[in-house]
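A protein chain is absent from this complex, but the other protein chains hold their places.
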Amino acid sequence: MKEILKIDNLKKYFQTAQGTVKAVDGVNLSLAEGETLGLVGESGSGKSTVAYNVVGIYGATSGKILYRGKDISMGTVKRPKSLKKDIQIVFQDPGTSLNPRQYIHQILAMPLRVHRIVPENKITEKVKELLDLVQLPASFIYKHPLELGEGEKQSIGIARALAVNPSLIVLDEPTSALDVSMQAKVINLLLDLQKNFGFSYLFITHDLGVMRNVANRIAIMYLGKICEIAPASDFFHNPLHPYTRMLISSVPVVSEEEEKLRPVKVASRGEIPSPVNVPSGCGFHPRCPDVMEICSVEIPKMHEAIPGHYVFCHKFTSPNTQI
Amino acid sequence: MNNNILEIRNLCVSYKTYEGRLHVVDDMNLEIRQGEKVGLVGETGCGKTTTMRSILGILPKPAGSIDNGNIIFGDKDLTMLSAKEMQCVRGRDITAIFQNPTAALNPVFTIGQQLKDVIKVQVYRKTGNRISNKAAKERAVQVLKEAALPDPERLLSNYPVQLSGGMKQRVCIALAMVSNAELLIADEPGTALDVTIQDQILRLLMKSVIKRNTATLYIEHSLGVIREWMDRVYVMYAGRTVEVASTTDLFKNPLHPYTRGLLAAVPKLTGGGIALGIPGRVPEYLNPPSGCRFHPRCEYKMDICIKEKPPYFEVGKEHKVACYRSADIERDS
Partner (left out) sequence: MLSSSNTAETAAIKENLWQVRKDNLRRSWYKFTGNRLSIVGLIIVITVILLALFAPWVTPYPEHRGAFVDFNNAMQAPSTENLLGTDAVGRDILTRIIFGFRFSLIMGFVVIGLAAPPGIIAGLVAGYFRDTWIDTLIMRITDIFLAVPPLILAMAITAVLPPNVFYAMLAVTLMWWPWYARLVYGISSSLQNEFFVQAAQITGASRAYIIFKEILPNCISAIFTKMTLDLGIVIIIASSLSFVGLGAQPPTPDLGTMVADGAKYMPDQWWMTVCPALAIVIIVLGFNLLGDGLRDMLAVEEV
């Protein structure tokens, strides 16, 4: 399968009053066409920053982002217009991702007009088509976002992303603000759309349950670096990185099958450090149950422990490890 | 029977708005026994926040009003108390922890000042004595230590903005534990936190309530959290509790169609895709559906469901369902 997106040693630093925030610190990822790559992590992990870099809200501090071979690491301001059609985003908070002062018709017509997808007199028709695609009634065109439920607002956000017929869609926690049944609808909608139109998804979430059912491959991030990348079922059946194991064992589950799947409980301890004060060596070492001497001194290297399954941990690369 | 700390009977609460009267809570029933951990699970708009506000007496006035029913707390009926009487109950006999720890703490006062304020008021209310600043400070350090916060003495002079989300929520737990209340109401305390931090916070909270034998009403929309920590669970839909059971029973044998739909829609770590969720939307409260409020979305509905609200059918030890088809569904599963 062709590779549609490649992120090469991406770094994004922010200068703040407290110091340099290393939001993204050397991330390598690749996404194949039609695939869903999941990016999971807690606050401070940098997953949203990666998303915003791909979509162009931020320009990279260093490193490259290659879309179909072309470097897109500059921000949206400098990108060519055709790129803006190809890469779209669905935001996390349905409440603020739609302009409360506009009608749905206007919100969906904007991308159509910018890229002249259809002539002016066909805009209303196309807007209704988009609403139909996300399973909303055509009568919504003159509603305000405030009149809609959270799930419906999120569907409008998805419709807006679809309007320009993109190839790559970045989804930044699209269901985190939704209830369980709304979430199920939206996820199934996204999966159907992917099946019908062949979109590639960069799917960001902190919800491991959603991730398991949506992603083909999963990458987990901590303090700006990737800890582990693996195909979805491997990620859950055989988590290698101590942080992954801690995360999966902390997730509350609803069934016994899931209980059995979870690794032996790794009690979560410690606070997540602020990205201004990243611990030396491996950023996770203050909280790691398997910490060794080398962990506070040297930064680990990414290592392919099993084919297709990469870990960023001294346990797997250091010569004197006992597993 | 009178082991009950809190008993809500046939509670009806509504709000007055531009469009008319929204009948949000409709015939709500709930019991909590001493030292019990009870979960109230439901989605947005089902009325759980309204219920919590009714118990605490903080319904927005003049829009919100309790139309019917009783909230029996110990030997008092909270719906009958005046605002002043309610103020004595709040904080002393019933405490609360809320969803957003940043909003719950006053940003312009130090942690120490806020803790000492609460401690002084609670001691005065309980014993009628005023304690010294020094004694209040000692008690504050003690509660912070219990909440597993590092270096409590220094923390007293910190402002909320200097703490992380998890630490702020620990402070809120400490604040709630000060008065050794009989009932604690927790409104989704882990929702704003990261998963690994939420795990720590919940463990701390459960340890505190078990130690003090405080009854807890835990309002939550995440089923996983409920399953892991609660003794008994109430499932709420559109203003009414539709199913109640012990935690193990509810997850092994969910009977109400809404509970079943909800459980099926939760994405599982074992994979296998996500069920389609429950068709339809949460009903609007202006003209709620007649009879059973779930009937427009229910695949098991019968004529009587549209006409009359189902009573609670007892289907097992402590397991009650408000559904006419509960027996059939048991057979199916």
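Going by the order they are written in, the chains are A and B; count residues from 1 in each one.
We take it that contacts are C-beta pairs under 8 Å (C-beta built on N, C-alpha and C of every residue); 3 or more make two chains touch, one makes a residue touch a chain.
Here the structure is a predicted model, which means the values were calculated and not measured.
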Touching the absent chain when the full complex is considered, from A:I72, A:I89 or A:V254
A:I89
Given that one chain is not shown, which residue among A:K2, A:R101 or A:K260 touches it?
A:R101
Need a quick check: the contact residues on chain A for the chain that isn't drawn.
55-57, 76-77, 81, 84-85, 87-89, 91-93, 96-103, 106-107, 110-111, 114-115, 124-125, 139, 141-144, 146, 157, 160, 164
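Everything below uses one rule, namely that only the chains that are shown with their structure count from here on.
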Can you list the residues on chain B that touch chain A in the complex?
43-44, 164-167, 194-200, 221-225, 227-228, 251, 261-263, 265-278, 281-282
Using the touch rule from the top, collect the residues of chain A that touch chain B in their complex.
42-43, 149-150, 179-185, 187-188, 206-210, 212-214, 232-233, 236, 246-248, 250-255, 257-258, 261-262, 268-269, 271-272, 274
